[in-house]
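Every protein chain of the complex appears in place save one, which is left out.
Let's look at chain A:
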Amino acid sequence: MQHPRSYHISFILIGLALLCSWILNIGSGSVHIPFEETFSILFGGNPKVEAWSYIVWNYRLPKTFTAILVGGGLSLSGLLMQTLFRNPLAGPFVLGISSGASLGAALLLMGMTLFTGIASFSFLGDVSLALAASVGSFLVLSVVMIVAQKVKDTMALLIIGLMFGSITSAIVSVLAYFSSAESLQRFIFWSFGSVGNLTPHQIVLLTGIVFVGLLLSIVSLKPLNAFLLGEHYAQSLGVSLKKTRLVIIIATGILAGGITAFAGPIAFVGLAVPHLTRQIFDTMEHKVLIPAVFLYGAILMLLCDTLAQWPNSASVLPINAITSLVGAPVVIWLLVRKRKMLF
């Protein structure tokens, strides 16, 4: 219109921030590698220590890439859920979607060995892990969606999500009780969350998943905007409710499910990032929010991972703990400062 609010500068800034956090992330890790060495390796130079080249190419670079995919994808799924439920507190973790994914993954990781005695690490295993987690998250999401139709209350919906989380973690506990020590250990490590342990195959698969999720969101740009008015208004604007809801649920399911499958259940990123993004991009227009939320999520994930890798120390903290430590206070701060989080 007359004064189109332009977000070019904000996008340039957030792009620069992404570049900085990427450099920071790739430059830090358990093994100390000087910055200039890291970059000479990236630009094809020969490092002083041969192992450094291996670390940068085979460990740090894939890890930054995964962090971008995981952070961006989770944040995007959070944005989609907040619009779908028209609820500022919706997110893959609080609504039990991540728990659903955990259940799917647990059934596969521990159930497989429990029932068949085979633990598979093949590419097929990766696909089935992604599938199991996606189906798990998709199922919980569908049930929450059905409940949300009946229960209009924001808080009630969150409590229901919490209860789903409890139910799934109870089932997971039962599974854990009966499973072997080895598969239990795999599950525990998985549940800490990590963006660093992915095989090249898994990264390819994850890229595909995030790409599909992004594509489905972009296709739904217009109905997503209409949803901001409420479902009845959206319908009166010519939006096919059932179709749109299905597309958004599928996008959220595969994003949250696929990412949880490979990176573990990562808390609060999906909930907090859309709100943090709206502090900079003061709009509800999904055309702006989808790329902005994706970039912001990627930045946050890179920074959290940098913290988790605690520079120059051998210990790696669980990333799930870091995102909770960063994300939960952000949500509280938003709640207190803005009284009610405006959606």
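Structure notes:
Here is the rule we use: a contact is a pair of C-beta atoms (placed from the backbone, for glycine too) under 8 Å apart; a residue touches a chain by one contact, two chains touch by 3 or more; residues count from 1.
Everything that follows uses one rule, which is that contacts and distances are computed from a predicted model.
This complex has a chain not shown, and the name its UniProt record holds, of "Protein-methionine-sulfoxide reductase catalytic subunit MsrP", "Pyruvate synthase subunit PorCD", "ATP-binding cassette domain-containing protein" or "2-oxoglutarate ferredoxin oxidoreductase subunit alpha", is "ATP-binding cassette domain-containing protein". Taking the complete complex into account, A:G230 is the one of A:G208, A:G230 or A:P329 that touches the chain left out. Of the listed positions A:A17, A:L131, A:A176 or A:L221, the one in contact with the omitted chain in the full complex is A:L221.
Interface with the hidden chain, as seen from chain A, comprises residues 1, 3, 86, 219, 221-222, 225-230, 232-233, 235-240, 278, 283-285, 287, 342-343.
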